[in-house]
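Here the complex is missing one protein chain, while the rest keep their positions.
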Amino acid sequence: MNFFRRLVCTARRRSPWLFHMNSGSCNGCDIELIASLSPRYDAEQLGVQLQGSPRHADILCVSGPVTRNAAGAIETVYKQVPCPKAVIAIGSCPATTNVFIDSPTLDGPLDRHIPVDVFVPGCPPRPDAIIRGIAQAAAIVAERRRTAEGSGCTTEVEA
Amino acid sequence: MNTLLLLIKNLFSRPVTVRFPAAPPVRSGYRGLVEYDATKCTGCGMCAFRCTSRAIVFRSGKTDFKWSYDPAQCTFCARCIDGCEAGALTMAAECPPVYLAAGALKRAYVTPRQRPTPPAQPAAPAAPALPGTAPAPGEAK
Partner (left out) sequence: MTQTIALSASTDALLRLLVFPGLLFAVPCAWFLVWLERKAVARMQQRIGPPFMQPFYDFVKLMSKAWPRREELSGAIMSFWPLLAVASAAGAVGLLPVLPNSGGFAGDLILLLALLEMPSMCLVAAGFSSRSVFAEIGSVREAILSVSYNVVFLLALVSIAASQHSFRIEALAQSSASPLRWLGVAAILVCLPGKLHLNPFSLSNAEQEIYAGPLTEYMGPELALWELAHGLEWVAATGLVATLVVPHFGPAWLPPLLFVAAIAIIVLLLAFVAAATARLAIDTSVRFYSRCALVFAAIALVSALWIGGKL
């Protein structure tokens, strides 16, 4: 049994599939995330694939300070990612709202809405820093159980 | 045709990728972390005034002052470095690291206030003479 558990842990660590969500970002961090898939930095050497649907991904990458319109969308998309999952806050905006700190259109940093596992600071962060963050999040996902308590992990599919 | 030849050439040559975990070098003085030298800081608070994102927080007390910097709040615009007259702030050639807990990167320094040391007496007067006015006292004729 131990062999299968270790196999599953290795597979989860070496196959991190991402879904990227922009919660009001200036797109700088989004561009650097796409740049980390470009030939110079090549996140695919770690098995990273950018997926089109949150239901296909294990890791949710969020950029942007969470605007009031995006807050509900972030929570919905987080619930659609199947367990075990991890959340990466890309850039300084989701971690601390950066320069938008007094804006009335924001709904606070990201960890007011969903639990964040890895913070990749920078404005924008370098692509190799983003890849290091993804590798760390993949290691966290590898150690997580499928039905983790308190993270909203059920197998019921919300519409 | 150009594309096809390029693809064949790429297939047989070395990839340009930087293999993980190596990273390309960071250029110095360009959007890196702000470094603080407590020995040079005069406690003017100009950096906190100029900071665009309240990453630098400056609290002044009677006997000491506290300077704190949160790289996660910083936008690396270098306004603080440009505004520092004492030269206590510089831009490092490194980027902030990935961290796991909120607020883990924040740093604070408490510097006690010191009496200013009087400047040493110069051998010759330092004030330059304006043209058309009398020369400063003490200047040898």
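For clarity, chains are labelled A and B in written order, and residue numbers in each chain start from 1.
In the analysis below, a residue touches a chain if its C-beta (ideal position, glycine included) is under 8 Å from a C-beta of that chain, and two chains touch if they have at least 3 such contacts.
Computed from a predicted model, the values in this text were never measured in an experiment.
Engineer: Among B:16, B:38 or B:104, exactly one should touch the missing chain; which is it?
Structural biologist: Candidates B:16, B:38 or B:104; residue touching the omitted chain: B:16.
Engineer: In the complete complex, which positions of chain B touch the hidden chain?
Structural biologist: 3-4, 7, 10-11, 13, 15-17, 19
Engineer: Using the document's contact rule, name the residues of chain A that touch the chain not shown here.
Structural biologist: Looking at chain A, the ones touching the missing chain are residues 7-8, 10-12, 14-15, 17, 39, 42, 44-45, 47, 50-53, 55-56, 58, 82-84, 146-147, 155-157.
What we mean here is this: only the chains that are shown with their structure count from here on.
Engineer: Which chain B residues qualify as touching chain A in the complex?
Structural biologist: 15-21, 23-24, 26, 31, 52-54, 70-76, 95-100, 102, 104-105
Engineer: Would you mind writing out the residues of chain A in touch with chain B in their complex?
Structural biologist: The touching residues are 39-42, 45-46, 92, 95-96, 98-99, 101, 109, 111, 116-123, 125-126, 128-129, 131-133, 135-136.
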